[in-house]
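The complex appears here without one of its protein chains, the remainder shown in place.
Labels run A, B and C following the written order; every chain starts at residue 1.
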Amino acid sequence: MVKPKIGIFGLTGCAGEQIMILNCEDQLIDILGAIDIRYFPTAMTKNDEECELDIAFVEGAVVQPKDEELLKKIRQRSKLLIAIGTCAVWGGLPAMRNDVPREEFLEKVYGTKGKSFKSIPAQPLKNFVKVDLSISGCPIEKEQFLKAVASLLHGDLPLLPSYAVCTECKMNEYVCMLVGENKLCLGPITIAGCGARCPGYNIPCHGCRGPVDEANVASEVKILKEKGFTLRDIENRLRSFAAQAEILQEQFKKE
Amino acid sequence: MSTRSTLAKVKNDIYQPYLARIVKVLPQIQDHLLFQLKFEDPRMASNFTHRPGQFVELSVIGSGEAPVSISSSPTRPGIVELCVRKTGRVTNALFRLPLNALVGVRGPYGNGFPIDKLEDNNLLIIAGGLGMAPLRSLLWYALDNRTKFKDIILMLGAKTPGEILFKYELLKLIDRPDMKCLLTVDKDEEGIWKAHFGVVTKLFDYVELDPATTYAALCGPPIMYKFVLKELLKRNFSKDRILMSLERKMKCGVGKCGHCSIGYKYTCIDGPIFTYWDAINLPEMVE
Amino acid sequence: MLFYQNLRRDLVKTMQILKLDKKNLNEFIFSLNDFGEVHAPVKKGDKQFVFSKLTDFSKIKLEYTRTILPPKKYFHPPTDTLFKFSQEEGYQSLTEELRKKYVIFGLHPCDIYAIKILDLIFAGEFVDDRYFIRRKNVAIIGLDCIPDDKCFCRSMRADFVEDGFDLFLSDIGNSYLVRVGTGRGDDMVRKTQDLFKEVNKKDITEYKRRSDEKKNLFKVDIELSDLPEIMDLEYESKVWEEIGKECLSCGSCSMVCPTCYCYDVFDEINLDANHGVRKRQWDSCLFKDYALVAGGHNFRAERSLRVKNRFFHKQRGFVAQYGRPSCVGCGRCIEACPAKIDIIEVINRIRGAKL
Partner (left out) sequence: MHNSVVIDHLCRVEGHGGITVNIKDGRVEQVNVDIFEGSRFFEPLIIGRHYDEIPPILSRICAICSAVHTITSLMAIEDAFGVKITPQTTLLRDLLIQGGNIESHALHLFCLAVPDYLGYTGAISLAADQPELVKMGLDLKKLGNTIQEAIGGRAVHPVNAVIGGFGRLPDKEMLFDLKEQLKKGLQQASATIDLMATLKIPNFPESPTVYAALESIDVKFNFFGDRIILSTGDSIDISKYKEVCNEKVVLHSHAKHSQFKNKPFMVGSLARIMLNGHRLTGEAKKAMKKLGLNSSSQNVLYNNLAQAVELVYAIERSLEIIEQLLKHGIKDERPTEVKVKAGKGTAACEAPRGMLFHSYAFDNKGNLTNADVITPTAQNLANMEKDLRVSVERLINESKESLSDKLEMVARAYDPCISCSVHLVELNSK
């Protein structure tokens, strides 16, 4: 079997996905045996900047023209482009306040010198190129990544859950943070895959994996309001990880 | 009913797929292949039988399982033929397999056509698109037991000649004196098509049907059902004499996983063949 | 003839009813370890309960209302590995862990009833042996209960059970009436025979008193007899759309329902791209892709249709199939739903009752 050529790229982000990949300590040697890593600057020198790739895993959001350039180049040289992590899939935290002009931020942070930096509103990869598969998570789940790689090696696109965090939360028999504890839990509208990690620690879901396909945001907001949360608190939480998701944008426009 | 579960029950695990080898792959139309499978276990190979209209759960090892109608006739045992359209995860994986690869098969499942009832009647088979896959089994069953049936009529509609499943096999039937094989296409850009043009319902003009002694067996896309049913009802067909094969998502094939349930029926064990009467009495059944 | 009369008398004797002093309960439960790993209701968080392995007697919560997950998790676990596979060897059944023995202590009648319903589903023309092997290896000890405002098992005719348990304990003050339901139950009792006493008149009176009292504690009452017809008539009701707007499709109700059994099946492959396992995992008819088929057609694309389907299947479809609703009125889905969709209220709305 010819080993597929893989590239692991980071645009702008915290490198969480790359770290999670390196965190697959027990499987790393197996993975290296099964694939041919051509580009992974976080882990190796002498990266191949040009070769055709079978699969490109891309982490991070696009926040500057440089990111966009790199992304387009990656698309050109890759058969499959897989967005990994919430930043790449949804825009992530950096896209929290795209309503504020970048110049304002630059000036606040760098003062007058800020003008010489280029910055664009943070956006997910799909706004620029075709994305073949999205594995969200902030960071991605190790298990999910490993299963995805295995599926890809077998020639299939991986199966990812399309249901909400609540489903996993219930399967794990955790105490409900929303119903029982009246906490601001986004589990009902957040895509599963983390095993309802946070409710498992008695922490409400912050929505770090982004919304499910058909998220009933209006109902979620209504429930939270009835519990006494202010629209501001609710909106802030909704904005944290996937403010750019259309289904959430619709909600923001309503208010 | 007896044929349904005897095989699966042998080992007491109703979900157990048995290994079968892909012995031949016959290209059909684009993205459709006919797979000839032979069970690895010789006993399975010789014991496996089914009723036309039944399906198997086909496993592509590592990719998953999907329901597929049996296209071959039980009158020709030893080989199970499946005509598959490439559409998703499992079917794509199936298309990647080389000849002689192993797949998993369990079944046959579903009620199949009520053969005992159909016998001694006229048989009107109406197919559209992939609908020919299960109907081919019925057709050959009837032709191989020719004396048990009265008139046999096949009506098949496709967009173009290039999109007719089992085209060469069916074209040969046109000349067969003991049946009526009516094939129609919407258009033929190459200009070589010699049979009918137009939608499948137009073929009704070429036949005389006695609703009292005829069973109609339908399988095709929803839009076809809509028009064909209208035509049949117009000709006073009893709802009990219209048999249709319905499609629903399936995971287990044996009435447990819930996916194919409509109202209080399971498409997999109560169907996939339903009479029109059953169908209209199930909520959601007919769109 | 005499023979049968004797046999009958024996049968009555074996279906005995005994009495267990409450102070002997712990000792009795301890003895159950010989029949399997004992699981019992314990607290989770501040207000919730779960069936879980008993490690400490002081943790048992006999007065629990309902557990987050129903006992179905013991017979039809959230994820279940069915086979291991490889190209060379095909699919090989995994059965080892099916054989583990459990004793679940403290099931309420509705949960026992629900297991009987699951039995119907997993039996039938194709018998799901995985389910039934587990079923055989789990002993069930029932416990009566006090309904809360979400319980409507009485309406669903699941407030009392005659069978489906090995033993059933009813509180009569200082002791429990213990009904023995099976030979295994009989073995359990005989193992600690000294702990049990004969039932006397007073006990019977007390049992009847409490049983009557329980009937009056239900705050909810649903008329079942004409429900299927009414549901058919209200198939196009606006109520479904209204609920569809509220429903989050989060799946909570299906996960916690003791009689929801739907599952998905998928293959998981290893990094060697050859070996792997086939699993099944709880699914829900409320999920968007539940009825989605290849090519993109969705038989229940709208949420309202999916919500409707759940209620129909419970209260209408199952009746047609098995002569009773599959809902046992445990109240779990009411408690779990973040959107407060309440099956009692839905039924009442469909009936047009004023709320």
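Assume contacts are C-beta pairs under 8 Å (C-beta built on N, C-alpha and C of every residue); 3 or more make two chains touch, one makes a residue touch a chain.
Keep in mind that what you see is a predicted model, and the values were worked out from it rather than measured.
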Where the missing chain makes contact, among the chains that are shown: A
Where the missing chain touches subunit A, by residue: 10-20, 22-23, 25-26, 28-29, 32, 37, 40-47, 61-64, 66-67, 92-94, 96-97, 100, 104-106, 108-111, 113-114, 116-117, 119, 122, 138-139, 142, 197-198, 200-203, 206, 208, 233, 236-237, 240
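By definition in this document, only the chains that are shown with their structure count from here on.
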Chain contact graph, described as a line, ring, star, complete graph or other shape: complete
Pair joined by more contacting C-beta pairs (B-C or A-B): B-C
Centre distance in Å when subunit B and subunit C are each reduced to the mean of their C-alpha atoms: 39
Geometric centre distance via CA averages, subunit B-subunit A, whole Å: 44
Touching two or more other chains - residue numbers and ranges from subunit B: 62-63
Per-residue multi-chain contacts in subunit C, two or more chains: 266, 269, 273, 276
Of subunit A, residues touching subunit C in the complex: 1, 27, 30-31, 34, 146-147, 149-151, 153-156, 159, 162-164, 166-167, 169-176, 178-181, 187-189, 202, 212-216, 218-220, 222-223
Subunit C-facing residues of subunit B, complex: 4-5, 8-9, 11-19, 59, 61-66, 87-88, 91, 101-102, 104, 247-249, 251-252, 254-259, 261, 263-264, 269, 283-284
Footprint of subunit A on subunit B - complex, ascending: 62-63, 89, 92-93, 96
